[in-house]
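The complex appears here minus one protein chain, its other protein chains still in place.
As written, the chains take the letters A, B and C, and residue 1 is the first residue of each chain.
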Amino acid sequence: MSGNGTSIAEGSLVLLHFDLRRQWLLRVDRSRQFHTHKGYINLGDLIGKPYGSQVKSSLDQIFWALKPTTHDLIMHTARRTQIMYPKDIGLIILKLALTAGSKVLEIGTGSGAMTVAAAMAVKPTGHIHTYEARKEFAEIAERNLKRASLLEFVTIHNADASAGIDGAGFDAAVIDVGDPWPIIPHIHKALAGGAPLVSFSPTINQVEKTTEAFTQGGFANVHTLECFIREIRADTGKTRPATMMVGHTGYMTFAQKILRSE
Amino acid sequence: MSGNGTSIAEGSLVLLHFDLRRQWLLRVDRSRQFHTHKGYINLGDLIGKPYGSQVKSSLDQIFWALKPTTHDLIMHTARRTQIMYPKDIGLIILKLALTAGSKVLEIGTGSGAMTVAAAMAVKPTGHIHTYEARKEFAEIAERNLKRASLLEFVTIHNADASAGIDGAGFDAAVIDVGDPWPIIPHIHKALAGGAPLVSFSPTINQVEKTTEAFTQGGFANVHTLECFIREIRADTGKTRPATMMVGHTGYMTFAQKILRSE
Amino acid sequence: MSGNGTSIAEGSLVLLHFDLRRQWLLRVDRSRQFHTHKGYINLGDLIGKPYGSQVKSSLDQIFWALKPTTHDLIMHTARRTQIMYPKDIGLIILKLALTAGSKVLEIGTGSGAMTVAAAMAVKPTGHIHTYEARKEFAEIAERNLKRASLLEFVTIHNADASAGIDGAGFDAAVIDVGDPWPIIPHIHKALAGGAPLVSFSPTINQVEKTTEAFTQGGFANVHTLECFIREIRADTGKTRPATMMVGHTGYMTFAQKILRSE
Partner (left out) sequence: MSGNGTSIAEGSLVLLHFDLRRQWLLRVDRSRQFHTHKGYINLGDLIGKPYGSQVKSSLDQIFWALKPTTHDLIMHTARRTQIMYPKDIGLIILKLALTAGSKVLEIGTGSGAMTVAAAMAVKPTGHIHTYEARKEFAEIAERNLKRASLLEFVTIHNADASAGIDGAGFDAAVIDVGDPWPIIPHIHKALAGGAPLVSFSPTINQVEKTTEAFTQGGFANVHTLECFIREIRADTGKTRPATMMVGHTGYMTFAQKILRSE
């Protein structure tokens, strides 16, 4: 990233920022005008400028061409499915030790929000194998990964993982499907000894069933967390939290594979 | 990680797990016995076994030799200072896009919890330059990084960053000192255009001052979040959240460097 | 309440309930039809029926005529001002020991949500003296109290309390104005020895100033709380918290009047 990547080129991803509520993730295309309520911007004008530069709209409003982060890539993933939020994904990356070179198994690609974050964490030498049974989601995820220039680090299997998982020795697994239980024996087999995994569950009943399945299926250190995030509107002399917050996305049940003594 | 790293060797880090409340991060040393209330374990017995293996104590109790994750490395960092928690650090990694190759500036090493996580995220090709004015903390952090085999990815500057920062073009910055304001101009200069940064503040007053300093000091997209985590005790038929939770660690104020038009 | 009050009469308040998202607080008027997307109801049909009865709309949909609670009275108070929520008010009633016979001072009536709850708590022998400088809010509050049949337990002073407070020996005080500091000496004088009070503050800066003003102005036991509430969508086999929640209404700073030794 450093050295290169700080200057905007044709095809670069840019976070076009007006203010906290108005910002867009865009791919630079010299032939495109981007229209907002604050006027339009010729995206070609960004080419050659360093990230962090100012650009003015046709209505002389100031926008900033910021560098997108993993957080932006996740939040701007097309949301046809409920997605895990950065608050959840960040914790998962630490608890699963996703790092350059990790070989990760994902069950339930959805629109690819977690896949994008995992690919960012493991590139350039790691790889994500992700399973998605529904063709339309596999395609959405592929587009999202391509847009984020991460497709080379991911293999999307448009298949039902309950029929079996290719490969073995995975360093970690992420599960985000409604009924993971029939797949758990396959996942156990595919993981390396001691490897961590997580299952994301919108309902508490899924948490109970997953906890049981992990505990009985050859995993230890089984525990569940939920994560909340609240925005603080800091403004000297009148600082207060935001009125509304997300109260729930899902529960995360973590565990680690153990080897049964024979 | 995959392929290698799944078998325990002399010098390997192991998470020795008895149950959720009793687990220890250990370095394997064939000459060492590890004593617990459930009996002692000869650490040499672990050598050659795959991670995930069972080991019995002198009292015939079952322990598991799990693979430590980034989360474990953070939580077992010697706590002479208040540390950021994984809930905070995970979000920071996503919002700062810390990934293999990133060149990161850290102000306020403390005992190195964030440094460990950042080094895990940027290795093997990235690097962390971290400043710590207090000699004893610089030493603690060095020990923690060494234990986690991450010291090669980190340069610890035992210096006050308000006197100036070496280098430029940093991809991201993490600030964890009580009074970052005099250092902010140096940080701005050291960052690449558009680069994200975060300042961690235990008090709301620090948040206000940091927000002002960022807004006036050449940063955009300034916003503050706080993160909560709650443990769910899942047990079929009697599932409930844990009675106590951490109510506060600190606030995270994020921003991105902008280039003032001259 | 018991014995009487369980049968609906002309002029009774009714909570007309269709489902959790569609319920209305109504006063029964035999000449009125109430229109909903599920058909209309002749309110006169409710007269003489016990609370808890079923009533069918013109489209043969089932509605329930429930008895309104204090919670409903608060939540259906006209919201021209930001109001305290039941989560806050409930705690205030306990921490201020508002009970039958209490004589309560309120600074900042707003639309009367807190006033309604306080009047419910102290009736029939207690009384609320509430100050509201803005004429239009004093009128809104009067209408809300009248609708709730609580006006006889309340005196609304359309006056600025910083000019002075009538009466003395109040058992408790509730403050809900943006800048209570000039009024605090008057409030101290008006309260009985040892009496509890609360100040409601949307911003953390108001909390700081109020804490200082209380501590220096003759109060002890000064402490601040914030309260969160989350809805759980219980549905056997697919139970989960609601996606959105209110993240902030305001902070409550509590204290008790002390008598300076002379």
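Please note the rule applied: contacts are C-beta pairs under 8 Å (C-beta built on N, C-alpha and C of every residue); 3 or more make two chains touch, one makes a residue touch a chain.
Please read these numbers as outputs of a predicted model, since none were measured by experiment.
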- prompt: Which is it among C:T36, C:Q61 or C:T99 that touches the chain not included here?
  reply: C:T99
Field: Candidate in contact with the missing chain, chosen from B:S7, B:Q54, B:S149 or B:N205
entry: B:N205
- prompt: From the list A:A161, A:I204 or A:I258, which touches the chain that is not on show?
  reply: A:I204
Task: Spell out, residue by residue, where the missing chain touches subunit B.
output: 202-205, 230-231, 237-249
- request: Quickly run down the residues of subunit C that touch the omitted chain.
  value: 1-3, 6, 15, 17, 20, 23, 50-54, 64-71, 74, 86-87, 89-97, 99-103, 117, 120-121, 123-126, 169-171, 192-196, 204, 207-212, 220-221, 223-237, 239, 251, 253, 256-261
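We take it that only the chains that are shown with their structure count from here on.
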Query: When all chain pairs are ranked by how many C-beta pairs they have in contact, which pair ranks first?
result: A-B
Task: Farthest from subunit A by Cα centre, which chain is it? Let me know.
output: C
- line: Chain centres from averaged Cα atoms put subunit A and subunit B apart, in whole Å, by 20
- prompt: What are the residues of subunit B that contact at least two other chains?
  reply: 204
